[in-house]
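Omission of a single protein chain aside, the complex is shown with its protein chains in their original locations.
Showing subunit A:
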Amino acid sequence: MPGYLPPEKRSPLQQLGDILWGVYTQLRTIVMIFSHTFRKRDVIPYPEVKPYMPPRYRGRIVLTRDPDGDERCVACNLCAVACPVGCISLQKTERPEDGRWYPEWFRINFSRCIFCGLCEEACPTTAIQLTPDYELAEYKRQSLVYEKEDLLISGTGKYPDYNFYRVAGMSIEGKPKGAAEKESAPVDIKSLLP
């Protein structure tokens, strides 16, 4: 501290000043504390009353559906590899009817999750999203292991419009080659026209 002198090197006048200053700050603190008696309350009676959580709060993770109601997750494994604690694991499979990739199973171990949101950031389909739900306490740690049934919700979450398969070129039942956004119809390879 610039200009600071230890007490033994300070003059008696300076020491008296120190004492008066100390008394003043103590009294100020007491006044401030008691002034709260008359102020508006800051704490809320949780759990009877729930606090407001912004939509981008990073709480319980869900898997969302696309605007057509189909599972968004394509089992690309990017969330899993982005996860710094390795608490996501899943297995890709393919739907025989329409060729969509989806997770056969999808597991998040919430007892390990640190709610960093990196999975959501990595997800190319907006499938995995963190929600403002923070009430995850359990008596048994094993209950914090969530499977796909526990994670999959019926809505689109924060992104109401995005549908990966409309953008990406992979064809699925009902969206053949050439039908994705910004695609022209498949070429006739037997033609020699440029």
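Before moving on, here are some points about what is shown:
Throughout what follows, a contact is a pair of C-beta atoms (placed from the backbone, for glycine too) under 8 Å apart; a residue touches a chain by one contact, two chains touch by 3 or more; residues count from 1.
In this section, contacts and distances are computed from a predicted model.
The chain absent from the displayed complex carries the UniProt protein name "NADH-quinone oxidoreductase", chosen from "Carbon-monoxide dehydrogenase small subunit", "ABC transporter permease", "NADP-reducing hydrogenase subunit HndC" or "NADH-quinone oxidoreductase". Interface note for the absent chain: among A:53, A:85 or A:153, the touching residue is A:85. Those residues of subunit A that touch the chain absent from the view are 74-78, 80-81, 83, 85-94, 101, 107-109, 111-112, 124-125, 141-142, 144-145, 147, 164, 167-171, 177-178, 180, 182-187, 189-194.
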